[in-house]
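The complex appears here without one of its protein chains, the remainder shown in place.
This part shows chain A:
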Amino acid sequence: MQRPRFELPEALVMEILSKLPVKSLTRFNCVCKYWCSSFQTPHFISNNYQNNLENNNLNLLLSRCDGNTFQRYFSQLSNEKYQNYIVKQNIHLPFFRNDLPSVYGACHGLLCLLDPLKDKAAIWNPSTREFKILPPSSIQRPPYFSPFEETYLTLDDVSFNDAALGFDSKTDDYKVIRFVTLTFVNTEEQYPHPHFMYQVELYSLRSNSWQEIPCPDYKPTETPLGNNYVDGICYWKTGTGAYLDFRGLILSFDMGNEKFSILPIPEFVGSFPEYHVDLLVFNGSLGAIVYPRERIDTSFDLWVTNEGVWTKQFNIKSISGVVHPLGFGKNGDLFLRDTNDEVLLFDASTQELKELQINTYLDHFRFDISLHAYLESLVHINGIQEIEKHVIRQPARDASNE
């Protein structure tokens, strides 16, 4: 490119720059000091994110388990449809070593990685490669007195199962909420049976600390597909009643006022036990993929809810051999897991089922594969750049770097 005849005013230069991918902006940090500091301003970060949102600059991560090492890793899929979503790079997480972290988010391009068995968590911006290790919670575990056995029980296990990463717009703060299950046993018993107790912990990035918040009556029974945060609120599936009385419900947590709520799932959306109702976030709203249980030849309905009103968005007619949906990619393409635990794609434009060359047959825990989508974002999280001790990226053999 040539030297211009005149200079564009700074505001317009910034307008142009806000449309650049994060990698380019990171490189252009060394153009001049003013640019470097401008890229860090909330205004610029927000404009850049807005642009990514409008252009749906989505990146896809497939969370899987290595068949040899049994370690969790991510396969980043190509964004280009013509490339058939091949694996561009594999991202390993030595930080979590032998544990299988769960992935929550994305919220503004950020993901939360949470170890379900240890008090170990991180917030990660995969676009800027910033990794923020969260401090341990140091919240007191309460004692458990069993009136029947007339003794205090011993805390045998602490697990962190359902969580969410969200944004509080009032305080401009990113928060992580997680449910803690405490298992108590009577060690004097020969075959001790477990007693459970629950706590809820909330982490704030601004204060970089955890606090305990009151536990709701309903605990999450499953986490939605992909992302469980949208528009200031986090969601999980929960339920009430037992056996044939069971009703699926939605547990929600408002990141702003830090309150829980329960939302019903209308019968006409999908009743238990005939249907699976898998919650997910679709096009900026909470929704669900509904499909029959106990059938291989399934059709999928996508429902979306807004202010309590549920509407069916579309239906994907019967696809044989598919077991579970994994989530949506770009342009309404639906990723699915089939009876062989392979990853397939339902192409929304051609209405065809496609095989992807992702080769999960060597993976471990193939039923546990999950898909996570995040938008490119410059959001800062007071972390450090990825180091090999925490994150290792390996380009896939045939992939190119843009």
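Rule of thumb we're sticking to: a residue touches a chain if its C-beta (ideal position, glycine included) is under 8 Å from a C-beta of that chain, and two chains touch if they have at least 3 such contacts; residues count from 1.
Keep in mind that, in the parts below, contacts and distances are computed from a predicted model.
Of the candidates "SKP1-like protein 1A", "ER membrane protein complex subunit 4", "hydroxymethylglutaryl-CoA lyase" or "Origin recognition complex, subunit 5", the chain left out of this view carries the UniProt protein name "SKP1-like protein 1A". Note that of A:V13, A:L263 or A:L362, the residue touching the chain absent from this view is A:V13. Listed for chain A, the residues touching the missing chain in the whole complex are 1-9, 12-13, 15-17, 19-21, 23-24, 26-36, 129, 385-386, 395, 398-402.
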